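Every protein chain except one is present and positioned as in the full complex.
The block that comes next holds chain A.
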Amino acid sequence: MTPSRHYRIQSYCFNGVPMDAATAAGNCKAVTDAIRDIYAQEDMGSLVFEELYRCAYNLVLHGQGELLYTEMEKAMAAEVEGIRGSLSAVADDSGEFLQELLSKWHLHTKAVAAIRDIVKYMDRMFVVANGKASVHDLGVKIWRDSVVCSGDVMPRLVEAVRRERPAAEEPAGDVMAGVDKMLAELGDEVHRGVMDASSADE
């Protein structure tokens, strides 16, 4: 067993002065770094939940919710953009593309769930009070807009679905079922769009 990393939870004592920009930026960075780690390694072995939660909590408590929200959105978008880049390197043939897309989608949903837990205070308070999209919805939206509906993934996805689509009576395979579920979660419009396009010129 590795000795547990020594860490200190910084408490932000209120003394009548609003949180200064440096502290706010530092806390924000801790959260965005964690987002990077969460996407990079699935076991999240080096992250301390209490510490991260506290960072996000302090930011929101002291009126920096907007900063945290935009930084988080940016960090998530950057990670997803990276995923899209890695997808374009996958060969088109066979079911490999769909499989890769699906595994990345699962990675993404797991990451979003972890992020949501870290910034739970923001999700409960700031997001509700300001009518923003919740972290979960934001994750779905980013994936939809910058991966599935992007110029280079969409045509390949439609093509792949057309190839893999089972005949009318056959049950769908695991991969197809997964893709179907993912599309359904992204919203009716995308789901219908892909399905229509893939069966249009058969």
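By definition in this document, a contact is a pair of C-beta atoms (placed from the backbone, for glycine too) under 8 Å apart; a residue touches a chain by one contact, two chains touch by 3 or more; residues count from 1.
Heads up, the rule we're going with is that contacts and distances are computed from a predicted model.
Of the candidates "BTB domain-containing protein", "Protein OSCP1 isoform X1", "Ribosome biogenesis protein ERB1" or "Probable electron transfer flavoprotein subunit beta", the chain left out of this view carries the UniProt protein name "BTB domain-containing protein".
Touching the chain that is not shown, out of A:Ser86, A:Ser103 or A:Asn130: A:Asn130 (per the contact rule at the top).
Touch with the hidden chain on the side of chain A covers residues 1-2, 4-5, 8-9, 11, 14, 16-18, 43-50, 53-54, 57, 61-63, 65-66, 113-114, 116-117, 120-121, 124-126, 128-131, 134, 136.
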